[in-house]
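The block that comes next holds chain A.
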Amino acid sequence: MVPLEAYLLLSLALLTVGVVGVLIRRNVIIMLMSIELILNAVNINLMAFSRAWGNVYGQIFAIFIITDAAAEAAVGLGIILAFFRNRETVLADEMDLLKW
Partner candidate 1 sequence: MIPAILQAIRPFIIPVVCGVVIVGVFPLMAGYIVLLERKVMADMQARLGPMRVGPHGLLQPLADAFKLMLKEDIIPAHADWFLFWVAPVMSVTMALLAFAALPIGPAFQIADINVGILFILAVSSLGIYGIVLGGWASNSHYSLLGALRSAAQLVSYETAAGLGLISGLLYAGSLSMKDIVQAQSDRGVWFIFAVPVGFFIYFVGSIAETNRAPFDLPEAESELVAGYMTEYSGFRWALYFLAEYANMVVVAAIATTLFLGGWLRPFPGYHQTLPGTSIELLDALPSILFLVVALYSLKLTPRQPVKIQKIVMLLVAGGCALLALVMAAALFAPDPVKIGIHGAFWFLAKVGGYVYAFLWVRFTFPRYRFDQLMRLGWRFLIPLALVNVIVVGSGMIVQENWGWRHPLLSAIVTTLIMLGVAVFLAYDDEKHQATVQAAGGE
Partner candidate 2 sequence: MTVDKILFAFFAVLAVASAVLMVTRRNIVHSAVFLITTLLATAGIFLELQAEFLFVVQVILYVGGIMVLFVFVIMLVNLDVSLHMLQFNRQRFVAAALGLALGAQVFFALWVGGHSLRLPSGASLQLPPKNSEAIGDALFRHYMLPFEIASILLLVAMIGAVVMAKRKV
């Protein structure tokens, strides 16, 4: 039986990697993928506690998070495609149209 702390540490590790990934990469698509990684870290946390408490409510929350991730990925990638068609770039540094 794996202790609960192990799952929390794993979740923390993935969260850290995801946060660092969002902050240090230029490519917007990889930023989006890092955000998906953060959401997965949260899912692992929820599932571990669901197992610890012995009911399924954590898993239901996890299902809703996966649903939200799908919606967000679809819309986000649509935005990226629209921007790419206009400016030919997917690097965050070069998306500076609103800068003065």
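What we mean here is this: a contact is a pair of C-beta atoms (placed from the backbone, for glycine too) under 8 Å apart; a residue touches a chain by one contact, two chains touch by 3 or more; residues count from 1.
The candidates came about this way: all candidates are chains of the complex that A comes from, given by their letters.
Everything numeric here is computed off the predicted structure, so don't read it as measured data.
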{"item": "Chain A in this complex - touching candidate among 1 or 2", "value": "2"}
{"item": "Contact set on chain A toward candidate 2 in their complex", "value": "1-2, 4-10, 12-21, 23-27, 29-30, 32-34, 36-37, 40, 43-44, 47-48, 50-57, 59-60, 62-64, 66-75, 77-82, 84-85, 88, 90-93"}
